[in-house]
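Take a look at this one; I'll ask things after.
For this depiction, one protein chain was excluded, whereas all remaining protein chains were kept in their positions.
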Amino acid sequence: MSRSAVVVAIILTAALFAPWLAPYGEAQFVGGVWDPPSVRHLLGTDNLGRDMLTRLIFGARNTVSIAGLATTLAVGLGVALGFLAAALGGWVDALVSRGVEILLSIPVLISALMVLAALGNSLAVLIATIGLLESTRVYTIARAIARTIVVREFVAAARLRGEGLVWVLAREILPNALPALAAETGLRFSFIFLFIASLSFLGLGIQPPAADWGSMVRENAPAINFGLIAPLYPATAIALLTIGVNRLVDRYLAAESRPGAA
Amino acid sequence: MSAAGATAGPVLRIEGLSVHSAGGVALVEDVSFELARGEVLGLIGESGAGKSTIGLAALGFARGGCRITAGRILLGGTDLRLLDAEGLRRVRGRRAAYVAQSAAAAFDPAMRLIDQICEGPIRHGLMSRRAAEERAIADFRALDLPDPATFGQRYAHQVSGGQLQRAMAVMAMACGPELLVLDEPTTALDVTTQIEVLAHLKKLIAGSGTAALYISHDLAVVAQIADRLLVLRHGKPVETGSTADLLTRPQTAYARALVAERAGVALAATASAAAPSAATPVAAASPAAVLEVRGLGVHYGRQAAVSDASFTLAPGETLAVIGESGSGKTSLGYAVCGLVPARTGSVSLAGVELAADYAQRSREQLRRLQLVFQLPDVALNPRQTIAAIVGRPVQFYFGMRGQALASRTSELLGLVGLDPAIAGRRPGELSGGQKQRVCIARALAAEPDVLVCDEVTAALDPLIAEEILQLQRRLQERLGLAYLFITHDLATVRRIAHRVLVLWRGRIVAQGATAEILAERRHPYVAKLCAAEPEMRPGWLEEALARRAGTEPSNEFQSAGGN
Partner (left out) sequence: MRGLIAARVGMGFLTLAVISALLFFATDCLPGDVAAALLGPQATPEALATIRASLRLGEPAGLRYVHWLAAVLHGDFGRSLATGRSVVAMLRPRFQNTLALAGLAAIVAVPLALGLGVAAAMRAGGRLDRAVSTLCLLTISVPEFFIGYLLILLFSVQLGWLPSLAVLHGGMSLAQRLGAITLPTITLVLVVLAHMVRMTRAAILSVMSAPYIEMALLKGLTRGSLVLRHALPNAAAPIIAVVALNLGYLVVGVVVVEVVFVYPGAGQLMVDAVGKRDLPLVQACGLAFAATYVGLNLVADIVAMLVNPRLRRA
């Protein structure tokens, strides 16, 4: 297994089995502020005296699961709408694409900030907002991919047979779109993950005392001024996950485009 | 006259050339030939024969990761393989020039034509900008391009295919090279355009005394312009000789097959494979038409692609629809299938009128009218197995499953001459001919009455295409199928159609029994079409042009492809 795969696997394991892997409780106070690494606290403590490693592990669970849910929503919605627009064409395509274009013309952060200001930042709002906003990006890609497939004659052959729309989308278009969609899902996950971390860093995402890598950076930021690297632990964790996912996607794409792949 | 005539020996001499792909596959193996000053050598072969590879090697170039691995390439005495990058650069364009297959792709879309044409001589330090421009304009005039003085000011997308091809020839000759490599320059053009461009190319080459390599898969075209021929197969030379010799007395079996195919004589030759118009048409037996089209009109926006088309098709009959690009033949076929809804007129299947849009036709109606597409690569879903592709219609229309489905699928594959064992494979693993057979099998799986074939042999090599045509005739005899056969190739029409209808700019200009229509040539366009079909004997080109000059005005019957 490549290094990226190992890193991603470790983080996902931490996310899945957090309560069993973490040495301490998520919000448990165990020591002084910003204690240096020791045998009892492998990465030291954070700004409130909680074990850094524990917080990182629980942070993995929280951030990854929120990002995962938002990604699922974004990809599901984006692919469904994108395929429908490509397959149906005409006014359906024009209408939805116009709407998406307008949404796309506002930077995601700004849109998200606006909605969060209005609706508050409960987890449901967070997931729904990010999922919906990012689905516009997925929509654009999914529609573009579907359009290149839809014009290929085997789709016309299926339609001429009398196959229904759902069959055509699921059995003719989707299998041919999978490689590109898989890559897009991976990339989308890393964008969304970074985005949630950024929102939390700004204080608008996952709220304390829940552990979350983004807000951990914000909470521990003052340590920098004392030359302590506390905020770099969660920041590095974020970086490792996104780099890992991006590299896995790159390798997957390289393998898919080698001649001999179907 | 500007060909460098410094050497008395051959302009080009290739010895033992071998080219390998990045993966180690031999694209060209041990090819040797010579080319004297002013001579034209035709490189003939099917796709994959290595012709383009050899053509590019004559300029010391190998495409995309391929490498020239062995041999000597002597251009006027200089071995190109011994030159460094700068040396090669100086040879290319200057002493050896290349004319690509697709002019539209070879021209920079963001630059005016004249700038690109003059670029070569200027960069090679041969002449000033003014001199280069004047020479280019003179060449435009010689090749009958419209408004020679201002033609060069246009961009590539503003000019028709035939004109662009001639512009590319001018660009290639701009530096006065010793060698010209022409890579299928007329393949992408309409038949009636092709004849003009071919004539111009011949004039250009003869006038400058340049040696030329003419690459093509069409023996009849090459026969018009080449002095000698070299037949290639799978990267190896098969036979070589003067054009006249090779066409009349081919020595090897493969060369014989190529010549025979083009001459219209059937291959595994028997009387039953002879043109159906000679035999009693099956159509006469059953009078009721299986397909009836009345006043069909197809529009894209305000543009009419097909106007007022009416014809009938009897069971067991083949009706060919022939026309050039822009004639509306594909639109007609699609409208019959309902893929493009017709705006006016009607289509009736066995007496029952069909809805204009396929989405409104019943499943049974869809089953009885099947469509086979031109390009087998895109007509098959690369992610499905052959079994799934051929089996789906059986499952969909007849509800068969399990063992019954599997055996019916094998039966269908056998019917089209394929080994049932390929059922587990995917389209990517099959050859072009095999894929087209799968497409036909898929269509047959529905047990249709009518098969609409949209240029099904156009993308295939001539020998493979011949096999497909024979397959279709056999199936017709066996199953009583009716074909609506869309094509642009007269030779195909002669081989397989009982009746033919000729489309020009969306209208049917002639309709009737094949032999009659093609022999009588009453309508001027039909006459022009027949006259433009290249025959294999040398000298045909000059005759055809003479005939044309004699029978003008033909302006109103210029093909939509333009000149």
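Quick notes
Per-chain numbering from 1; labels A and B assigned in written order.
Here is the rule we go by: contacts are C-beta pairs under 8 Å (C-beta built on N, C-alpha and C of every residue); 3 or more make two chains touch, one makes a residue touch a chain.
Treat the numbers as computed from the prediction; the structure is a model and nothing was measured.
Only one residue from B:Leu59, B:Leu80, B:Leu182 or B:Leu232 touches the chain missing from this view: B:Leu59. From the options A:Ala27, A:Leu48, A:Leu123 or A:Ile229, the residue with contact to the unseen chain in the full assembly is A:Ile229. Touch with the chain that is not drawn comes from one residue among A:Ala9, A:Leu119, A:Ala144 or A:Leu165, which is A:Leu119. Although one chain is hidden here, its contacts on subunit B can still be listed: residues 56, 59, 61, 63, 89-94, 97-98, 100, 102, 105-111, 119-120, 123-124, 155, 157-158, 171. If you put the missing chain back, the residues of subunit A touching it would be 101-103, 105-111, 113-119, 190, 194, 197-198, 201-204, 214, 217, 221, 224-227, 229, 231-232, 235-236, 238-239, 242-243, 246-247, 250.
The working rule: only the chains that are shown with their structure count from here on.
Centres computed as Cα averages put subunit A at a distance of 49 Å from subunit B.
Within the complex, the subunit B residues that touch subunit A are 337-339, 358-359, 361, 363, 366-367, 370-371, 373, 375, 378-384, 392-393, 396, 426, 428, 442, 446.
Those residues of subunit A that touch subunit B in the complex are listed here as 152-154, 156-157, 159-163, 172, 175-176, 262.
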